[in-house]
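Can you keep this structure in mind? I'll have questions shortly.
Omission of a single protein chain aside, the complex is shown with its protein chains in their original locations.
Presenting subunit A:
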Amino acid sequence: MNVTIALLLAQDGLSNGVIYALLAISILLVFLITRVLLVPQGEFVVLAALTMVQLQKGAGPSVIWLLLALAVTAASMSSLRAWRTGEWRRLPAVLAFTLGAVLFGAAASATPLLTTAGAAPHFALTTMATLVLVAPLGPLLYWSAFEGIARASILTLLFAAVAVHYVLQGSMLPLFGPEGFQAEALISGRVDVGFTRVSLQLLLLCAIFVATVGALWMFIGRTIAGKILRATAVNARGARIVGIRPETSGAIAFGLASLIGAVSGVLIAPLTTLYYDSGFLLALKGFVGAVTGGLASFPLAAAGSLLIGVLEAMFSFQFSALKDSLVFAALLPILLILSTRQLSDRDTEAEE
């Protein structure tokens, strides 16, 4: 491997790393607020990518059926909960969101009709439609499967997340078929920056990554709604004492995750070929990224994810068959370091 190749590989790796970072951030956000390890985050990404491909081809998006099914489940589960607990106050908002998601989703499904036959649909239009179809899935999933067990142990929540992952993945096979898909790139080509040629695709990816992370950071750190969300993560009981509903925080966290997942899907669609079952491995890499941040720090999680992307690209060039095992082998030393650090933290706390 010479320097030129290494630099090109690093660029490839960074592109993937950006996606992993977005996954890691969403997984971390959801975990801190709801204690759910969101295994289905990968499915959001793949759903968005495959939807993007379908819309570019002028086909109707299959994801609308999943949206409808989840909407029905979410509405019935929430109504049932309201009836059982006698707590009706939140139901109207949940039903309004669900209905809105279905109506907007139906409208987005009709976008292929807007383009004249033969002409390629506009990129902005397909992107918007993809986001509208995939972003609402998070809250719908939360109301369907997670709100009812919100107080269960982390292990129970993890099993639920794995179950939901398999349900989603299983339903994606009949919806999208077993073939792989890759979307058309919005831009191609490279610019010369002296020591190497940087792909425009990577620059666009980085710009959108920075914009997404920046928007999230502004929301969480600067707005009162974001602070309310953070309060749940910092001290769930304290949050309830000031009147913050954990269920609302949970639904918002899931919504941010599916929104970021949808953005990631749009970004990754032109990069690689994705299959109906590609989500799991993506989520696992996002999880490794989140763990490099100690399941606590967003900047570390993002940095770790970028590193994973680059390492993976290098590995796949040298030992392509081993690339996934090498990435996950990297998890073990990280966990070791983290656990020794936590032990020493506990010791210092005990001394105080």
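Simple rule for what comes next: a contact is a pair of C-beta atoms (placed from the backbone, for glycine too) under 8 Å apart; a residue touches a chain by one contact, two chains touch by 3 or more; residues count from 1.
The rule we apply is simple: contacts and distances are computed from a predicted model.
**Q** Among "Tetronasin ABC transporter integral membrane protein", "Branched-chain amino acid transport ATP-binding protein LivF", "Tryptophan synthase alpha chain" or "SoxAX cytochrome complex subunit A", find the name that the UniProt record gives to the complex chain excluded from display.
**A** "Branched-chain amino acid transport ATP-binding protein LivF"
**Q** Just one of A:197, A:245 or A:323 touches the chain that is missing; which is it?
**A** Final answer for the missing-chain contact: A:245.
**Q** For the full complex, which residue in A:35, A:165, A:230 or A:285 touches the chain that was left out?
**A** Spelled out, the listed residue whose C-beta touches the missing chain is A:230.
**Q** List the subunit A residues touching the unshown chain?
**A** The missing chain touches subunit A at positions 85-87, 89, 224, 227-228, 230-231, 234-235, 237-245.
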